[in-house]
Structures are given as C-alpha cells and as structure tokens.
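Only one protein chain is missing from this complex, and each of the others stays in its spot.
Naming follows writing order (A and B), and every chain is counted from residue 1.
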Amino acid sequence: MKNHVLRPLFVVIGIVVLILLARIVIVPKDFGIGERGYMYAWYRKSNEEDWKKFKVKYMGREYCKDCHSDKYDAIKQTPHAAIQCENCHGPANDAVSEHPSDQRPKLVIDKSRAHCLRCHFPLPYPTSARLKIRGIDPDKHNPDMECSTCHNPHQPMEGLK
Amino acid sequence: MISRRKFLKNTALGIAGMGISLSALEIIDPRKLFAEVAADKAAVRWAFLVDTYKCVGCGLCVKACKEENEVPYDANVTRTWVERYVLTKTGKLYADTPKGARDGFTTDKIDLNADGIKDISKEGIEKAFFVPKLCNQCDNPPCVQVCPVGATYQAADGVVLVDRKWCIGCGYCIMGCPYGVRFFHPVHHTAEKCNFCYHRITKGLKSACVQACPFGARQIGNIKDPNDPVTVAIRTQRVGVLKSEYGTKPQVYYIGLDEEVR
Partner (left out) sequence: MVHGELWTVKELFVTPNEYIYWSIQIVMYPFMTGLVAGAFVLSSLYHVFGIQQLKDMARFALVFSFALLFAAPMPIVLHLQFPFRGVEIFMTPHFTSAIAAFGIVFFTYGAIVASELWFLYRKHFVEVSLALREKQDRTLGEQIRYLIFCTLTLGVYDISEESLHRDEKAIKFLAALGIPVACFLHGYAGFIFGSVKANALWMTPLMPVIFIMSAIVSGIALCMLTYIVAMEIRKYLAKRKRAAYAGLQSQDQLKSVEISVIQMTAKYLLAFLVAAISLEILDLIFRGYTALKSWDVLRSVIYDRDFKTIFLMQYGIGNLVPLILFLIPGITIRRAVLGVLLVLFGVFMMRWNVVIGGQAFSLTFAGYMHYHLPIVPHDWETVKEGLVGAIAIFIMPFALFTVISKIFPVFETQKAR
C-alpha cells in the first residue's frame, strides 16, 4: 500500500458498517415514520396496538345495570345520580380484586368518611361549583362514625336510616 | 502533490461525514420527511375540554386514572391532577395540589410542602377554584421532538404515546414538557404520561377521568367531528389553553381559565 494516510478512514468505515449491520438485527421491523412525520412520529408502529390492548378496568354504570337495577334506578332520582357506581365500589374489572369462584370481581367499597368529604367538606369558594354542595364539619359532625351508618348514599335525600 | 492533498481531504471529510451521511441515508427517507401534512387527513383528532366552573375538587378523576392506568396508588406521581387556587382579598395567591388531589380537597388549609400548612380564613378569600390538569396532547409536542430514540411519538389521532419497550429513560421529554405531565413510572421506569386512556377512547369508551367525574367538568371528543359536543363547545364558547406562549398548540381547552392558573 503506497499511501497509508487512508488507513484510519478504512477503520472508521468498518465501524460504521458494523453499526449499520447491527441496526438490521436490533431495530424492530416496524420501526419507521408515521403520519405525523419524522419529528413527531418516529416510532415502533406496533406500540400503538400495545396500548390499545391495555386492560379496561372502569366499566361504567351500564355494566352494573342488569344485576343491580334496583340501585341503578334508585340513585338516578337523587343528587347522587351523576356518581358512577365504581367511584365508591372500585373498578369492576380490576384483576387484583377478581373473585376466584365466579370470575366476577370482588369489589372493595370505600365507606370512609374521607371519601364522602371529597365533596362534602365545606369549601365555599366563590366562582367554584363546590360552593353549592352542602358540607359538614367533620370534626363536629359525629366524628367517629361512618357516614353510611346514618345516611344511605344511594338515596341521600330519603332521611336517615 | 494535488492528489495527496485530495486524499487528505477525503480522509477528513470522510471521517466527519461518515457518521452523518451513511446512517442518515439509511434511516430517513427524504420523501417521508416532508409527509407531515398527511396528519390533516386523519378522521379523528382527540381533544379535551375542562370546565373549571364545574370542578369541585373531589379528585375522583385522579383516583380513577391511577387505578385504570396502573400508576401505583401511593406513588407521588400521577397522570392527571387537580390544582386549587385561592386568591385572597389582600391580593395573594395560594395554590396547592396535595398528592395530586388523589383524595380530593378535604381541608381548607393550603399545603405549602416544605413551608408547612397555611390557614386562610374563609372571609379573606376573594375567589378560589379548582383546575384539573392532564396531558395537552399538543399539536407541536416538545416532548416528542426531544426524544433521542423515537420512544415517544404522536399517533395520527393526536395522542402522544410512550413505547415502554424502547424508552431509554433519559428524562429529556420530562424536561421538555412545559406542563409537567411526564414522570418516570415507578414500576416500569420508563417515561410515563396521560394518553387520554388510549385503550378506552379507541374502543369507543370515554377516558377514565371523564367517566369518573360526577360534575361533567371533564369531556373528551373528536375535534374533527363538527357535531361532537366538545367541538361545538370549543367553537362556540370562550375557551383558553395553558401556556400558549410556548407554541405547543395544546389540545386541552379550558372554560373559565384564570390569569393566575399556571
């Protein structure tokens, strides 16, 4: 070899070729540019499907309707109508609480005072809808009792139990 | 003499150019690079509408989100959260979001973190309100722009997703987000963010937070559909977005946004 000056260049080319070969093996086949272009969509296409397959846990009140039509209908007539069953009863399709015998979920009901206080702690904030919700002073209003001992959350306006 | 100089030049140019030119040619098809306009053709573009007048700060949205999206319940990170803003008659602003309002706001005291708890008398409050926050699924998402490996991206319907198998965990996207919606997932250790419950909206369901909200403060819709209630509301009412000065074109619209909202 007459001119040795190019030797380091050959080494560099060799390394680059190695990296490019490694790319063929390592980069997933579906990696590419999506509809939002290289800047915003340079990704592994199948990841969209991965996310779509993610498990749904909150099923919505219609899921409870068929078996619990009494509660479903009763709460509809009350100020609690807008509250989803799962807001207090927990997610219906949660793998963690699945009942082994009948495959129906075993739900954990949140009966804590803190749960009711999410709305019923009085915060009379001007310009906020919280102003309109009736509240109690948790330190004075039967501090040691669960709210549902006296109040029926499904029919809050029907008087005490 | 000339040929030698040429050789030298080639050596250097080659070394410098090698990395860039070869690998660049290999991975970027120039035709695709200019295909960004294609995004307009998509039939769906998810957008979110928050009515801050309706929000009461119950935090049921945060609870539902954490359980639905498997973000550890007790970890101090969350995909969505609710902020409380209290403005006093003396012109001072107090704001907090204890545990991201996972348990709602069940006290009138303001949580100032290391600065302790601030008691504000009811009489001293001029105005106060709650502001739910979540990912804005920006049209120009700076978090996606800065990902060095293509582990986060925007789907054709506008939702920004994170590839948990490809994320290297550098945290650049977390730094790049002006809204603070990103964090490291405590279990998966990859970047994590709100994706409007992608698994739900693509099945025709509402996002978990939208469904859980008893007051209709949160709504999600397709902004490409002119008859969608969210689209109608955004077009016919006075709405605002957060931090528009960053040029991110956020797609979470707010009714009743205050100047003090950060």
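As a convention for this text, a residue touches a chain if its C-beta (ideal position, glycine included) is under 8 Å from a C-beta of that chain, and two chains touch if they have at least 3 such contacts.
Keep in mind that what you see is a predicted model, and the values were worked out from it rather than measured.
Participant: Quick check: which displayed chains does the absent chain contact?
Facilitator: Every shown chain touched by the left-out chain: A, B.
Participant: Decide which residue listed in A:V27, A:V56, A:A74 or A:L131 touches the omitted chain of the complex.
Facilitator: For the chain that is not drawn, the touching residue is A:V27.
Participant: Just to verify: which one of B:G104, B:P132 or B:G150 makes contact with the chain not shown?
Facilitator: Answer from the full complex: B:G150 touches the omitted chain.
Participant: Just one of B:F48, B:W81, B:F129 or B:Y254 touches the chain that is missing; which is it?
Facilitator: Only one listed residue reaches the unshown chain, and that is B:W81.
Participant: Would you indicate which residue among B:C167, B:C197, B:V210 or B:I223 is in contact with the undisplayed chain?
Facilitator: Once the missing chain is taken into account, the touching residue is B:C167.
Participant: Kindly note down the residues of subunit B that lie in touch with the hidden chain.
Facilitator: So the residues of subunit B touching the unseen chain are 4, 8-9, 11-12, 15-16, 18-20, 23-24, 27-28, 75-78, 81, 83, 93-97, 99-100, 112-115, 133, 142, 145-151, 166-172, 174-184, 186, 189-190, 246-247, 262.
Participant: Which parts of subunit A are in contact with the chain that was left out?
Facilitator: 1, 3-5, 7-12, 15, 19, 22-23, 26-27, 31, 38-39, 42
Basically, only the chains that are shown with their structure count from here on.
Participant: Give, as an integer number of Å, the spacing between the C-alpha centres of subunit B and subunit A.
Facilitator: From the centre of subunit A to the centre of subunit B is 15 Å.
Participant: If you look only at subunit A, which of its residues touch subunit B in the complex?
Facilitator: 3, 5-6, 8-9, 12-13, 16, 19-20, 23, 31-44, 47-48, 50-58, 60, 80, 82-84, 86-87, 90-91, 94, 114, 117-119, 121-130, 133, 138
Participant: In the complex, go through subunit B and note every residue touching subunit A.
Facilitator: That would be residues 4, 7-8, 10-11, 14-15, 18-19, 22-23, 26-29, 32-36, 38-39, 41-42, 52-60, 63-64, 67-69, 86, 103-108, 122, 125-130, 140-141, 144-145, 150-156, 161, 163-166, 195, 198-200, 202-203, 205, 208, 211-212, 214-217, 256 of subunit B.
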